[in-house]
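Of the protein chains in this complex, all but one are displayed in their positions.
Labels run A and B following the written order; every chain starts at residue 1.
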Amino acid sequence: MVLLDIRDLDLSIARGGELLPVVQGISFTVEENETLGIVGESGCGKSLTALAIMGLLEGSAVRIAGGSIHFQGRNLLALAPVERRRVMGERMAMIFQEPMTSLNPVYRIGDQIGEAILQHRRMSRKQVHERVLELLDLVRIPDPERLIDSFPHQMSGGQRQRVMIAMALACDPKLLIADEPTTALDVTVQKDVLELMHSLQTRTGMSIVLISHDLAVIAETCDKVAVMYRGRIVEHAATSALFSNMSHPYTLGLLGSIPAHDQDVEWLDAIPGRVPTLDELISGCAFHPRCFAAKDSCRTVDPVAAAVAPAHFVRCHFPQGNST
Amino acid sequence: MLVYALNRTLTLVPTLLAASFLVFMFIHLIPGDPASILLGDAATPEEVAELSRELGLDEPLWTQYALWLANVLQGDLGTSVFFREPVLSVIASGAETSILLATMTMLWIVLFGVPIGIVSAIRQGSWVDQATSGGAMLFASVPTFWLGLYLILIFSVGLGWFPSSGFPSLADEGGASNLRYLVLPSLTLAAPNAALIIRLIRASMLDVSREDHVRTARAKGLHPARVAIKHIFRNALIAVSAAFGFTFAALVSEAVVTETVFSLPGIGRLVVQSILRRDYPVIQGVILIIVVFYMVINLLVDLAYASLDPRVSLK
Partner (left out) sequence: MSVPASVASVFRGRVLATAGTCWLLVVGIAAVGAPLLAPFDPLEFDPFVRLSEPGWPHLLGTDHFGRDSLSRAIYGARMAILIGSGSVLIALVAGGLIGMLSAYFVRLGHFLMRVVDVLMAFPALLLALVLMTLLDRSVLNTIIVIGIVYATTTARILFGMTLKLKRDVFVDAAICSGAGHASILFRHILPNLVSPMLVQASFIFAFAQLQAAALDFLGLGLPPEVPSWGNMLSEERVYVTRAPWLLIFPGALIILSVFSMNLVGDALRDNIDPRFKDDIAGV
């Protein structure tokens, strides 16, 4: 069953009176109990895509310029704000990159988790308290009885991210969007959090959209991968297919850079140059200035997505993998 | 928390001592002999000599200060030249008016300032926001006595809704209904201060709304109003609470002008009249009391700050 179906999503940012496209023609689907990984360097539009799905772009400079987001068969973009909020935090939840700042410093964590439950469920105080303890236990927080009354600043980064996960799971969502959930954490804690997410998925049957700049993280956890570059999906395939047959030069570049993944770096050593800024106009393929395989046609003609294998799409004139 | 409170109180002592020294020096900075200044023109040479000995005027300045401070700590602020009464009881007679006026003013500031500030922040950039921000700045640009005069002209002289001057004590005939005497003065005093609070609430809420945890709150599917109050305003309150405190602390002295316009028997008018009457013991006493009050309120603000922000109290 298809849970999330995104078609031709366009996002634009208003800057100085004009609209600059930041995400162009993105399409993908997420099945129930499936994990989709979106990978790319910072600034490629992956986080904005996540915010668009969640419905959190309101109040920012970014607008949805076109396309559709269907969730459980309903187009989220056509919903009234009240309806939209009923989906947010209930059937769809999100965790963010910065566990240090993503919790409100003035409330106890138990109350912050409870708030998500109270918003969508009719429960007594006592029931909520029980449910919060259950959630803290679920995300493997030691001594939940004590930690339920602590403030965010009294906890470590790993613990806070667990609290964020507990908060997201409060109403048993069908879809969890995780935007760089482990980037800000220590390497050892990263592994624990990813494992936790995986085991929770097995238990609850939810789907996950995992956003990361780190191909290694994606490889370990995802069923499908979408590689994004400059607002577009440049390669899209099942994880096993992608890793056995990497076709886009950019994906290969990302793989080459796997060892240097302890920080959200602005550019990756294996790929020369930097991500171009939004207002730079690049003719032809947007990746050609940094591409080792670029030829003349790459400078003039923008490639379209084409299948190199069944359900393996690449947006490149000269795919590198072995075509079948 | 208790340790924090004690620590903060102790850090206040040096500033308090220095400020009291300045207040003490006030009499010495006025040209002339302190004893005759304190006693006024009508004093006999014998009285002046007597007071000189009492104040230790032939002793070094340091000893004089110690003597003065010892008296002050026992509640002896000297005797008013004009009233021929202890300074402390002269000041106490104005306290009721001043405190009631300041309290009522704070009430207006909270009542008008908080909701307007919140709406202005939520509707950032809309015409509502531009109107309130501009209006707030305009109100902060109006001289208080001018506003007071026109409020009297409209609501007392014109419409006859409120009395234009004076304030009988709540203990006098009329009881609590005497508070109507303070309506126009407190509104006058509230206008510029509410304007500052509106702009401050708006600015702090806009700062907080850019923080990550607000996005988390929105992701829970909370109603925007709930996000605005429970998450944005509550966190902005940490910064705004300090301004509430400073405002309240400054009201007693800022009321100088308003109390004069409305002829209210408060401490502020006492300052002005004492200056015009050259009643120096009273001036000195009032300054000391206001400065101590100002500092104590600021201390309370700090403590309130700590209780609003869980990150502070545990340091």
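Everything that follows uses one rule, which is that contacts are C-beta pairs under 8 Å (C-beta built on N, C-alpha and C of every residue); 3 or more make two chains touch, one makes a residue touch a chain.
Model, not experiment: these values are computed from the prediction.
Taking every chain of the complex into account, the absent chain touches B.
In the complete complex, the residue from B:Leu6, B:Ala70 or B:Met137 that touches the missing chain is B:Met137.
When the whole complex is considered, the residue among B:Ser98, B:Asn235 or B:Ser253 that touches the unshown chain is B:Ser253. Summary of contacts with the chain left out: across B:Leu38, B:Ala195, B:Val214 or B:Leu264, the touching residue is B:Ala195. Considering B:Leu6, B:Leu153 or B:Ala225, the position touching the chain not shown turns out to be B:Leu153 (whole complex).
Residues touching the missing chain, restricted to subunit B, are 14-16, 18-19, 22, 26, 29-30, 134, 136-138, 140-146, 149-150, 152-153, 157, 195-196, 199, 249-250, 252-254, 256-257, 260, 271-272, 275-276, 283, 287, 290-291, 294-295 (touch as defined at the top).
The rule is short, and it goes like this: only the chains that are shown with their structure count from here on.
Our note on geometry: subunit A versus subunit B, Cα centroid distance of 53 Å, whole angstroms. Taken together, the subunit B residues at the contact with subunit A in this complex read 209, 211-213, 215-223, 231, 234-235, 238, 308-311, 314. Those residues of subunit A whose C-beta lies close enough to touch subunit B in the complex are 54, 56, 59, 85-90, 93-94, 96, 98, 101-106, 115-116, 119-120, 151, 153-154, 164, 167.
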